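The complex is shown incomplete by one protein chain, all other protein chains being positioned as in the whole.
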Amino acid sequence: MNYPVWDIPFLGAGLVVAIIAIIHVLISHFAIGGGAFLFVAELWSNRQPDGERIRAWLHKYATFFLVYTTVFGAMTGVGIWFSIQLASPEGTSLLIHQYVFAWAIEWVMFLGELTVLYLYYYGWKTNSRRLQVWLAGLYFVIAWGSLFVINGILTFMLTPGGWTLENTDIVAGFFNPGYWPSLAIRTLVMFLVAGLGGLLIASRMEEEDALKERIVLFSSRWVLPAALLLPGLFYWYWTTLPVNTARLMAAGATGLGGGRLEVMTLFAVVTGVAGMLIVLGSLLFQARPKALTFSAALALFVVAQIGFLGGEFSREMARKPYVIYDTLYSNSVWKHKAAEPGYRDRSFLSLTRWDPDVVPLTPAHGEWAFRLQCASCHTRDGYRGIVPRTASWTALSGFKWLLTMDQQGVMPPFVGTAEDRAAISAYIQSLHGRTVSAAEILSQARAEEVSRSKSASAPTREVEP
Amino acid sequence: MGDMVKRDAPAGPEPNRVDKGRRRFLWVTGGLGLAWLGLSAYPVYRYIAPRPVPDPFGKEGRAAVKKVSPADVAARGAGANGSYGQRGCIVFRTPQGELKAFDSKCTHAGCNVNFAGDSISCHCHGGIYDFDGKNVSGPPPRPLTPLKVFEENGVLYVAPSDQGKEV
Amino acid sequence: MDDSRRKPDSDGPVGSTEGTPAAVDIPDSRFAEIPPDAEKVLPPADSVAGKASRAFLRRVPIWPVIEFLSHKKVPRHKHSFWYTLGSMGLFFLIVQIVTGVLLMIYYSPSQPWSSVQRIVMEIPFGGLIRSIHHWSANLMLLALFVHLFSTFFMKAYRPPRELTWLTGLALLGTTMFLGFSGYLLPWDDLSFFATRVGISEIEKTPLLGTWVAGLVRGGPDVTVDTIGRFYPLHVVVLPLLLLGILGIHLFFVQVQGVSEPDSFRALTPEKKRYHRFFSEYLVNEIPIWMALTALLVALSALFPRVLAPEADPGAAAPEGIKPEWYFMVPFQMLKLFPGSLEFLGMALTGLIPLLFLVVPFVDRTVPADRRGRVVARLGVGFLAFLAGMTAWGILS
Partner (left out) sequence: MNMFVLATGLWDALPLPPPDPLGYPVPVELLRALSYLTLTLHFVALHFTLGGVMLWLWLRLRRPAHADGMSAYLGSGLTLGFSYLVTLGIPPLLFVQVMYGQLFYSSSVIIGAHWILVVPLLIVAYGLFYLHKLTRERHPAPQWVYMLFALLAMLTIGFFYVNNLTLMQAPERWMSIYHLRPNGQSLNLGDPTVLPRWLALLSPAPAVAGLGLILAGTVLRRWQQEDKGLAFQSLGFRSVLVSVAATGAFGAWFVSRIPQDVLTRVVEMPLLVPVSLAGAALLLVTALLAGLASRSRSLAVPIAAIVAAAGSLATLVALRDMLRLAWLRPHFTPDDVPVHAQWAMFFLFAATLVLGLVLVVWLTAVVTGNLARRYREAHS
């Protein structure tokens, strides 16, 4: 409520965060998993007779790893931070003020991780074998440390655990119920992505090279820990989800709300399908390691990216209708404020700091009320667009529905007076090309109110049970 | 044009016997692959799984009887087959004047029994029930499920009877 | 059968025939022996798989077919990625058949809209399966268009592959009509008016246009009768037709082998590198199918196919109604030739499939001569024209 809303026509601020975040998540998992891969590959190459040839190939892996993770991984990491500032300033401000030193610690690890990676890469020829193994191992430990920290902040948003605005118990918030399952899942998925990275680099080798077979087998075995444990860990993570989310997930399976409610469940299915495909893919290349070509390895990488898309989308949607669960709604309305008696009946625009001082019940009033309360999640005709969702709305039905919008458990309660509701409903009708004046809606609703109260007070024959 | 296929020549007597280590490993991943396949086939199973039959009595605990009006069962000995929800029922008035109703699914093979004035018979395999729904003769193993029946402003309603077990 | 197979194969890797377990004495001599080079490939005789495959081979002499297929190879060069487009189309077809059958479980042509609404609203994951069916249809057509143009620019239509090209065109036509008929079945606002607009295009073709439209629509206007015709077409007639032609199309590809572009053909023999289709190339095609599966499920989750309100023939068409993107070219042509010029517009649109039909008989020389280069340049222009018209149609 206190901040302006970044009203992007087609995409919507939420989707911008999602796009950047999904790219980052794949690369960051590859960055950490890749560290373990380098460490184990170094050890493995030391024990093999043709260790030098393996290290030559490992250097190609390290080059791809360095450029890919720093150029795209690090930058999209900063990108997420930029985009959440714009999508939900209030939520970001709360996280920053609560966990500034957690982020600072994660930054120290990020600095250390980068430096050790450069020392490992640029000292490739001059460092001793033992030092290289040490550096690779150290890189993985520090990189995993940065996950250890950021995972706390990430899972805090969905399951704040013991933390509340009053007690601001940092440790309870950081090691919240969702923390450990999420950490375990991400760690296993990291190894999986590292293996896929290995396949990607190994695919560039010629088929005749017997080494290719051994490297493809070595890389595809990295998929196993995730394949073995992920279903169990996902179930453990499912048990830590809030009750409302579990209900929505189950409801999603049966397609309530014109099939839209089920989007969260669908993304969970996307994750499961992607997981299955990767396991089968790795099985395929264990059977025929020499046949691996670049397009096949890239296809598995694409499947992994789509798996992340599914996982991150369903994790973000599990938080509906909050940005920080039970504390801050996704349109930056504080829950404790909305619960205050009378708060939700005051004029919405006067509550926000960005009251454009529009004449009430005019189209501008409708547009601004829509922008400041609804546009942080909904776009007009693009992603999660209002126009397709309100196709069957009339001015009056919309006016009345707004009062009940939080009943499905997906949207926050409406804040604002009847004028605001009328203005927004009129604005939505204008989006459909039907011009209705907000004042007219108001008078119709009032007339209906009067007639219903008159008939309700008259004695009726059968008594309601 | 020479066939330049780069085919690795079959080496050794048993060219296609995969070495033990990798075979065991293939089985492990294969098993995991099948497990995951089953996991993500779950949505398809849920899609195909039969839909739950809605409880005919619904929230108010009673269901209107269709195709039988109070007039049809006004006289003694009068009765007819009707339906409630998706299920069939027979409603009749015994010679003593008592209004009765049963779920018309024959306990033998599921055909709907028929009210024939003096008795209740099932045409599929010749099962006969008496007016208390007890299976008198023929293959039916169990009595019919009784239903509580009452009339309310011109419409017959049935409700689950308390003593009979749910069919 | 030459008698060489009859005498014991002394130098056979598995040793002489006496060594193999007592073969069941099959009276008919033709099936008695396992061809020698089959022994090299079959799993070892003592293993279960070995016994089973040998028993099978003795009863069903398909070894020559296996032998032939194992020689199938795919050239490896800069453009060899385009070879997977055909198999992408095949993959989407399989997805369509699977999801189609699943949808048929609950869809009923007598209450089209309410049954589809039941799928989306009540049946668990019904919305997902319907969206996958929708997205796979669109991606299938996209893949087939790209396949059409990639084979065109690689000049794969030159002899001996004219028939493959023609059956390919027939496949594309059948798929487009499958898409068109499938689009009407949900019977919501969007599909009703899109179909009405689509058929009115057929109506405008001179001579027998109105007659054909009447036949297709089952009357002067799109009604429930039209579903009565489109449903069996979409579910039985066209799929069988498609599978039939596809069988021929794939048979030609197997028999004639994969075409090689001029750049690859000009290479010296030792520079030419190939993939063996069965163990190597197929293994690399499966991950691409996997990526497409993941893409389909992701698209269905991100952009689910939402059911519009039920079709109301009387109500006004929703604003900005347009046929599906792959029928945009004729739709846009009509806009270009309004009123009396309509027949010119339709004549031109009719010309498009003709041009494609004629191509294999115009450019026949290997390697491409001047005429071949002209045809290629015309192709580029034509692709730009089609893409431009479709984009213009979608955006306007």
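Here the chain labels run A, B and C in written order, and each chain numbers its own residues starting at 1.
Note that in this section contacts are C-beta pairs under 8 Å (C-beta built on N, C-alpha and C of every residue); 3 or more make two chains touch, one makes a residue touch a chain.
Source: prediction; values computed, not measured.
> Could you tell me which shown chains are touched by the chain that is not displayed?
The omitted chain makes contact with A across the full complex.
> Where the complex has a chain not shown, which of A:N46, A:N127, A:S295 or A:T394 is the residue touching it?
Answer from the full complex: A:N127 touches the omitted chain.
> From the list A:I22, A:L38, A:L58 or A:L135, which touches the chain that is not on show?
Here the residue in touch with the unshown chain is A:L135.
> One chain isn't shown here. Among A:I22, A:I54, A:L94 or A:M249, which residue touches it?
The single option touching the absent chain is A:L94.
> Can you name the residues of chain A that touch the chain not displayed here?
Counting only chain A, the missing chain is touched by 2-9, 13, 16, 20, 67, 70-72, 74-76, 78-79, 81-83, 85-86, 89, 92-94, 96-98, 100-105, 107-112, 114-116, 118-119, 122-123, 125-127, 131, 135, 138, 165, 168, 170, 353-359, 364, 371.
One rule holds for everything that comes next: only the chains that are shown with their structure count from here on.
> Where the centres are mean C-alpha positions, what is the separation of chain A from chain B, in Å?
43
> If you average the CA atoms of chain B and of chain C, how many Å lie between those two points?
Taking the mean C-alpha position of each chain, the two centres sit 42 Å apart.
> Calculate how many whole Å lie between the centre of chain A and the centre of chain C, each centre taken as the average of the chain's C-alpha atoms.
Each chain's C-alpha centroid was found; their separation is 36 Å.
> Give me the residue numbers in chain C that touch at least two other chains, ranges are fine.
Correct list: 122-126, 128.
> Send over the residues of chain B in touch with two or more other chains.
Only 6, 43, 46 qualify.
> Show which residues of chain A lie in contact with chain B when the two form their complex.
Answer in residue numbers: 207-208, 217, 221, 223-224, 227-228, 231, 253, 269, 272-273, 275-276, 279-280, 282-283, 286-287.
> Over in the complex, which chain C residues touch chain A? Could you list them?
My answer: residues 81, 84, 120-128, 275, 279-281, 283-288, 290-291, 293-295, 297-298, 300-302, 304, 306-309, 319.
> Which of the residues in chain A end up touching chain C in this complex?
Residues 207, 253-256, 258-260, 262-263, 265-267, 269-270, 273-274, 277, 280-281, 284-285, 287-288, 290-293, 295-297, 299-300, 302-303, 306-307, 309-310, 313, 388, 391-392, 433 of chain A touch chain C in their complex.
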